[in-house]
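Written out below as structure tokens is the structure these notes cover.
Yeah, one chain of the complex is gone here, protein chain that is, but the others are all in their spots.
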Amino acid sequence: MAEERLKSATRILTQRGILIAFILFMVGFSVVSDRFMTPDNLQAVFRQAAIIGVMALGVTLVVICGNLDLSVGSLLSLSTVLVVDLHDKIGPISAIAVTLLAALAVGAVNGLLVGVARLNSLIVTLGMLSAIQGLTLIYTGGQNVDIQNQDTTWFAIFGRGAILGVPTQILIFVVLAVVMHVVLAHTPFGRRVYASGGNPTAAVFSGIRRGRVVLATYMISAFCTGIAAIILGSRVMGSQNNVGQGYELLVLSAVILGGTSLLGGSGSIAKTVIGVLILGFIQNGLLLLGFAYYVQWLVTWVVIILAVWLDIAAKRGRMFSPFA
Amino acid sequence: MNRTLRWLSRNPIWGFILLIFVFFSLANPFFFDLQNFENILVQTSTIGLIALGMTLVMINGNIDLSVGGIVALSASLVVDIQGWEVFAGWGDWQLVPAVAAALLAGVALGALNGLIVWWTGVDAFIVTLGAMLGIRGLVFVYTKEQSFYAANFAFSDFGSSNIGPLPTLAVVFLVCALLVHWLLSQTVHGRNTYAVGGNRQAAVNAGIRIGPHMMVNFIILGFLAALAGMTLASQMGASTPTLGQDYELWVITAVVLGGTKLTGGAGNIVGTLGGVLAIGILRNGMNLMQVPAFYVLVILGVILIAVLFLDRQLNRKGQEGYRL
Partner (left out) sequence: MTDRPTLTLSHIGKSFPGVRAIDDVSLDIHPGEVHALLGENGAGKSTLMKILAGMYQPDEGEITLDGARVVMRTPLEAKALGVVLIHQELSLVKELSVAENIYLGDLPRRSLGRVDWKTLYARVGDILKRLKCGFTPDTRVGDLSIANQQMVEIARVLTTTARVVIFDEPTASLTDAEKIVLFDIIRDLKAGGAAIIYISHRMDEIFTLSDRITVLRDGKHSGTLATTETNEDEVTRLMIGRSLDLTRRIEASTPGEVVLDVRGLSCGRLFQDVSFTVHAGEVVGFYGLIGAGRSEIAETLFGLRAPTAGTIRFRGEPVSIASPAHAISLGISLVPESRKEQGLVLELNCRDNITLATIDAMANGPFLSGSREAAVFEKYRERLRIKTPGWRQVVGNLSGGNQQKIVIGKWLATQPKLLILDEPTRGIDIGSKAEIHDLIRELARSGYAIIVISSEMPEVLKVSDRVIGMYHGRLMREFTAEEVTEDKLVQAISGIAEKKAASA
């Protein structure tokens, strides 16, 4: 009887391991640093995490559908550059519209190549990463771009402002997270995404038009990146043409950390939010403790592997792989 | 003639190389020049060395995203250690501990990646994704974000030296290519590499020990990445902490262009050489034609996707499959 209880306790521990680790983290950090649990600090974490968070929401959809999207980093660069540059040329509203449309177009290309032509998503989005990076450079001619009237434009509200006391970026993240959650968990489309990722063959055999579902996931992911670009552009009011470099890996790390499987068919927005927050708190906590910003990468390395390992171990019922 | 055509359809990258070779030779007088060809070899040797090792890992059905970090770490180690006080009176022998440390680091990190994949069963993609972040963190911690400058002249001269008529770095690359090709085609370990990637269950049933096998290939890749880092540092006469960023993408692109399948089980060094050369010729040729570097990125991305597309079209056999 006691043995059974121990077994089920271990199972709960490993299944909810990531959540528990997260809580332990928070407790640990707040014990070590008294600046950790202050409202100011928490707000700072959420603000920082907003951009990766918004992008991670879209990528979650792509991953649940069984694919990868490595092009989000360079898409962030392109979109930020676009919105910042066009802001002075055609006004903020049009700039935003054009940026989002451009992002959707990129998403559509990805979606068609992976969903309809059924090419491998790793290689396709790798190729797109390169191509979009090039496009960005061509557009800017290698120059940085910035916005002139930084203090007077209402565009600042996205990255620097607040609505009803809540920083806009956090609001956008939260609203988007809620919307995406509802779409994934409560619409026919969301169900199709899970099915297409969990068992593409069974999905097709059940009458799901898999190609269209994949196309939609990539377009939504690109749209999210577009929104993140608006926040980023608004925050910095300028952009280097490689500002998004490396983001695709941080975003993917957040999704993986949260517990969504790269194999597809499972996962959730809630999990990704936790993953994003874990990454954000690691960064924040270490900074507060006086570590240089790059120490978080070392910690993330260990945390990712541990998190996925525990997850896998729980599923297969043994700690070490059968080849060990 | 028939056999040549058949070989070309199996290794289409060389047909592509022929095409662009002829194109650039006609388009630009500076291209078809012995010195220029030597330049191409040297320029591509860094990515080329890593691609040799990546071929082994990918035929195994794995992938390694951390090679860029290993490049940076080994470059920093070799440049830093050669200038240490304790070796000041050693003359050129001060290079021995420096080179040894750099290569050891590559081997150790490769072994670490391989060990984690072996014991935990976590997918190589995730393991090396974490390592990519973490090793970069190690580099930053070690260098404290500083660039190092080579103290030893023999070291910095090495990068531009010649062995007989050829640049040393080109020779190093070609020798390594020959060695890895020999390994893959002539040794038991090399032949097993195809089995482990092509039909893992059959390999297990045949008694091949998968874990140690895969670890060996990760170690070889780590070694070659470290070697690449050293040759790069020699050419620059220095090391920077951001060295090698995005290298994994170029390497994977070269390997996939060369015909290695992402799913494992197929690929060869001749093909990888082709992929590396194709990228090298494209960059060199477009550079000579004064095409801005930005366009190269776009073209490379498009080519990668086009190759994937063609591969799918050519390999879709008969009517036996579902029209899904």
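For reference, chains read A and B in written order, and residue numbers begin at 1 within each chain.
By our rule, a contact is a pair of C-beta atoms (placed from the backbone, for glycine too) under 8 Å apart; a residue touches a chain by one contact, two chains touch by 3 or more.
Bear in mind the structure is a predicted one, so any value in this text is a computation, not a measurement.
Every visible chain touched by the undisplayed chain in the complete complex is listed here: A, B.
From the options A:203, A:269 or A:287, the residue with contact to the unseen chain in the full assembly is A:203. Listed residues B:121, B:265 or B:301: the one in touch with the omitted chain is B:265. Checked against the hidden chain, the listed residues A:195, A:256 or A:295 yield one contact partner: A:195. From the options B:125, B:173 or B:194, the residue with contact to the unseen chain in the full assembly is B:194. Interface residues of subunit B facing the missing partner chain: 186-189, 191-192, 194-195, 198-199, 201-203, 205-208, 265-266, 318-320, 322-324. Seen across the whole complex, the unshown chain contacts subunit A at 182, 186-188, 191-192, 194-195, 198-199, 201-209, 265-266.
Note that only the chains that are shown with their structure count from here on.
If you average the Cα atoms of subunit A and of subunit B, the two centres end up 29 Å apart. Residue ranges of subunit B in contact with subunit A, taken from their complex: 65, 116, 118-123, 125-127, 129-138, 140-141, 144-145, 204, 209-211, 245-246, 249, 252-253, 256, 262, 292-305, 308-309, 312, 324. For subunit A in complex with subunit B, the residues that touch the partner chain are 113, 117-120, 122-124, 126-135, 137-138, 142, 201, 204, 210, 245-246, 249, 252-253, 256, 262, 292, 294-298, 300-302, 304-305, 308-309, 312-313, 316, 320-324.
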